[in-house]
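Excluded from the complex is one protein chain; the other protein chains are retained at their positions.
Up next is subunit A:
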Amino acid sequence: MLDLLFAAAATPTPDASAGGFDLFSTILWPLKWLVELILVAWHAIFTFFGLGTNDGITWVLSIVGLVLVVRSALIPLFVKQIKSQRKMMEIAPELRKVQDKYRGKKDQLSREAMSRETMALYKKHGTTPVSGCLPLLVQMPIFLSLFYTLSDVKKHAEAGLGGVGLLNPELTLEFYDAKLFGVAPLHTSLMEAIQLQPAGWEATVTILVILVILMIGSQFMTQLQIISKNLSPEAKTGQAYQMQKIMLYVLPLAFIFSGVFFPLGVVIYWFISNLWTMGQQFLVIRNMPTPGSEAAKAREERLARKGKALDSQGKIVPIEKYEAEQQRLYEEAQRAKEQAPKRQQPVGKQRAKKQGNKPKPQNPPVDH
């Protein structure tokens, strides 16, 4: 799901490499250098283990290696998010208080006030359920760098040049010659294959179409997993949820268009990255689901079958311990109820009058 933004950013740029001076390409220079370094390093590793230096599989595996490096580097961000999500349970009662205060109030000012109070609460406890906008956006430049590196490979190989860093002219040419399954060049996009119709283009188109479908399918599945399993009942009531459901089906259509312009190497990167996201998502939904969601219920059932349950802190404990804790909590609540002084139920003005009390008339009748 992290990759959704890439399409939005990359789609308008398929022809960018055609222009002379390329602003994006210049800004991305350090990242391109890094992408080349990682690709060349993996390439060296695979050739060391006996894979052909200009075989398609060597370069495809190098791209897979790039995904592994990038996504592993992002694991700390992910772990941080999981940790703060666990802390969310502690502030749930206070959060519910804020939500109850604004229940049913849909106007802009109430919603703004509610959001502000919620955020202030998160800050007070030093925890938020979200990881922030940066992790979402940080992958985009990497993806764009790969996109540019691949388009540059085409340009540079034809001009006999090297890349910006370790991808020397020789390696550039090998990368350029690399063909998946010996037919589909990694730098070719669907658009190009159909327009130029080089030798073996039918196979290239078939491979690309299958990969684009897999790429979009994996994206869709990841989103569907979240929406169908990992949303709390409250999250399923808002207008945002309706929108999310619509986007689930609309976005894949948009990606078909971007899939047409992506070179094969970028499609492979995206697909592998999606697989990583799916796996990660699966683990999270299975082991740390959103409280109240269907995934959470499924987890409780799984635990119950093993004779275990979640205590009030969200830790896994044996069922006897859980029942003891529930009993204790119930007794505590009962005791608190008995000890609490009986509170006089507030009574409306009209009822008070009927009951015999005589409230002072606040608005004496006006004589005309």
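Note that a residue touches a chain if its C-beta (ideal position, glycine included) is under 8 Å from a C-beta of that chain, and two chains touch if they have at least 3 such contacts; residues count from 1.
One rule holds in what follows: contacts and distances are computed from a predicted model.
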Candidate names "YCII-related domain-containing protein", "Urea transport system permease protein", "Acyl-CoA dehydrogenase family protein" or "Putative membrane protein insertion efficiency factor"; UniProt protein name, chain not shown: "Putative membrane protein insertion efficiency factor"
Per the touch definition above, residue among A:109, A:159, A:196 or A:336 touching the missing chain: A:109
Footprint left on subunit A by the chain that the document does not show: 1, 4-5, 8, 77, 80-81, 84, 108-109, 111-112, 114-116, 118-120, 122-123, 126, 128-137, 223, 235, 238-240, 243-244, 247-248, 250-251
